[in-house]
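As you look at this complex, bear in mind that one protein chain is not there, while each of the others sits in place.
Chain naming follows the written order as A and B, and within any one chain the residues start at number 1.
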Amino acid sequence: MTTLLAAFDLLLSLTLLGLAVAALTSAEPRRGVILFIAFGLLLALVWARLRAPDLALAEAAIGAGLSGALMLAAARRARRRRSPETAPRPSEEQP
Amino acid sequence: MIAYLLIITLVLMLSIVVGLVRVAIGPTPSDRMMAAQLMGTSGIGVILLLAPVVEVSALIDVALIFALLAAVAVAAFTRRRVTESGG
Partner (left out) sequence: MTIIEILSLVLLGTGAFFFLAGSIGLMRMPDRFTRLHALTKADNVGLGLIVLGLMPLAPDVRDALKLGLIWILVAVAGATGAHLIAKRAVRDDGEDSH
């Protein structure tokens, strides 16, 4: 039981560290944002494991949910502004 | 019983790690979002299984919030058109 819990903790910590490194070293913004969402999810799992359900709630709602959605929108606009010739023109996207 | 729950939790963690690999290498953004969705569902499973292990029943509410916000992330990802007047 203790061994299993230690294995779970180790796996959780290593995954969290790997996600942090991957999100920070990502060259493409959208990939970084999705990695950040996954990072927030794992961090909420860590708070749940540490018996802090209030912190896990806040991390899941703010960290993974809302700021993830906002950063996805920001990444899309940043890419459009940087390369206007490859991005689809807004007039063609109107239904 | 608790040990068995922990084994199941480890299997779900393995599923999260596989999803992480797919997020990192996934050729298209759709693949990345799909893998993030799998990670979210596995995370809900891990939290539900952790609730009897660490004996904090409030973790079920955390899983509820997870389930609600998974839909928000996917909807934000697949939103197609930015209104130009809104900037």
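In this text, a residue touches a chain if its C-beta (ideal position, glycine included) is under 8 Å from a C-beta of that chain, and two chains touch if they have at least 3 such contacts.
Just so you know, these numbers come straight off a predicted model, no measurement behind them.
**Student:** Mind pulling the subunit B residues that touch the left-out chain?
**Tutor:** Against the missing chain, subunit B presents residues 1, 4-5, 8, 11-12, 14-15, 18-19, 21-22, 28-31, 33-35, 37-38, 41-42, 44-45, 48-49, 52, 57, 60-61, 63-64, 67-68, 70-71, 74-75, 77-78, 80.
Basically, only the chains that are shown with their structure count from here on.
**Student:** Nearest whole angstrom, what separates the Cα centre of subunit A from the Cα centre of subunit B?
**Tutor:** 10
**Student:** Which positions of subunit B touch subunit A when the two form their complex?
**Tutor:** Interface residues on subunit B, with respect to subunit A: 2-3, 6-7, 9-10, 13-14, 16-17, 19-20, 23-24, 29, 32-33, 36, 39-40, 43, 46-47, 50, 53-54, 56, 58-59, 61-62, 65-66, 68-69, 72-73, 75-77, 79-82, 84.
**Student:** Give the list of subunit A residues in touch with subunit B in this complex.
**Tutor:** My answer: residues 1, 4-5, 7-8, 11-12, 15, 18-19, 22, 30-31, 34-35, 37-38, 41-42, 44-45, 48-49, 51, 53-54, 56-57, 60-61, 64-66, 68-70, 72-73, 76-77, 80, 90, 93-94.
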